[in-house]
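Sharing a structure below in structure tokens format, with a few things to ask.
Shown here: the complex without one of its protein chains, the others still in place.
Moving on, here comes subunit A:
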Amino acid sequence: MHKVYTNIIQIAGDVITVEAEGIGYMEIAEISTRRGMSLAQVIRIDGKKISLQVFAGSRGISTGDRVRFLGHLMRISCGDDLLGRIFNGSGVPLDRGPGLSDNLIDIGGPAVNPVKRIIPNKMIRTGIPMIDVFNSLVESQKLPIFSIAGEPYNELLARIATQAEVDIIILGGMGLKYDDYLFFRDTLKEQGAISRCVFFIHTAADPVVECLLVPDISLAVAEDFALKGKRVLVLLTDMTNFSDALKEISITMEQVPSNRGYPGDLYSQLASRYEKAVDFDNAGSITILAVTTMPGDDVTHPVPDNTGYITEGQFYLKGGVIEPFGSLSRLKQQVNGKTRSDHRAIMDTMIQLFANYRATLEKQSMGFQMSAWDKKLLKYGKLFEDNMMSLKVNIPLEQALDLGWQILAECFSPQETGIKRSVIEQYWPKKEL
């Protein structure tokens, strides 16, 4: 028997306050309104006054509506039945499939004990040279894609989803444009990847509060798979929308804002989600790739700034390519020593030369004369941009390394690259082909 209350005494923003007794903090309630049912979550208790955030928004709620407390925390069904399915932010199916109620687990569970983690050591291949060669993605890594509105970050995510060597992919969309949602669905269907995917989609038209649940639901489901030994990749887009939803609720709750209106606990809120990325001792793993759009391309904006302090590097997507400068995978050293013996040499040399190329470009634009060396660099830079940086390129790591050698050989003599002689002898392409 669940208690039902009808005395809603306050409605402000998407938060309603009802008078009730014996209610647990963070408990879930159902509100029946003229527009139908909505779930809500307790976010503050003050004596008899219970404040709830209403997932479907407060529009149309009357003070006489019925609030039924369910006596448990937010839960989500998990397990293999979810594969290939699409849900909204509160776990309701969007694909006309049946609702699920088996294997319920609480979302937002406790943190992993650090001593049960292991040092990450397995690379995830994506087929994108800018990632595989230069900033390898590592299992259990949490990595944001810093980008700007209008950049093809969702295309990048979709490509990683179809190509990454993992067991299960969970896509959490927050404030997604409906077109983007369809794009993800159709792309993954076409590529035949949908059978290993689970979608939790909150579109821009959906109520804000629902957005807050997406990362928690996605990660709770991921955690369950990981504990069963699966390698899970969680794709979240876009965490800036999530942060903005946090901001909206905290302002409604009259919390003192700290920086540009964001709540003081933004760091902890983001961290508790990102830190779900883990490589379990003797079980599976969770890897998180999350798009963070930077308002005004400003990396000091509170959302990317706090994110940068939490995550293990970042991919910086600008001008349609993953920028070699500004992108960083802090964990790449854990894996790129054991792929192929020329991996690190190619990585360091090509980036160094590319930095020189950028400097030469600057010189060129200022009208200085180009030396023979400068011309070589210009040729190299062009080849690098077209054959390595372009997101159209789709080749496995080994092929990408071979391509690297080819580009180098086309532009420079072995000495000019500064690569160690032993590596040159083994890998430098022979003239006669």
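The rule we apply is simple: a residue touches a chain if its C-beta (ideal position, glycine included) is under 8 Å from a C-beta of that chain, and two chains touch if they have at least 3 such contacts; residues count from 1.
The rule we apply is simple: contacts and distances are computed from a predicted model.
Enquirer: Which choice in "Hydrogenase maturation factor HypA", "Maltose/maltodextrin transport system permease protein MalG", "Thioredoxin reductase" or "V-type ATP synthase alpha chain" gives the name that UniProt lists for the one chain left out?
Expert: Looking only at the record, the undisplayed chain corresponds to "V-type ATP synthase alpha chain".
Enquirer: Kindly state which of the options A:C211, A:V232, A:L289 or A:L328 is in contact with the chain not pictured.
Expert: Reading the full complex, the residue touching the unseen chain is A:L328.
Enquirer: For the chain left out of this view, which of A:T33, A:S272, A:Q364 or A:Q406 touches it?
Expert: Reading the full complex, the residue touching the unseen chain is A:S272.
Enquirer: Can you tell me which of A:K3, A:R75 or A:R117 touches the chain that was removed from the display?
Expert: For the chain that is not drawn, the touching residue is A:R117.
Enquirer: Going by the contact rule already stated, which one of A:D14, A:E27 or A:D244 would touch the omitted chain in the full complex?
Expert: Looking across A:D14, A:E27 or A:D244, the contact with the absent chain belongs to A:E27.
Enquirer: List the residues of subunit A that touch the chain left out of this view.
Expert: 21-27, 44-48, 73, 108-120, 140, 227, 255-259, 263-265, 267-268, 271-272, 275-276, 278, 280-281, 283, 300, 302, 305-306, 308-310, 312-313, 325, 328, 331
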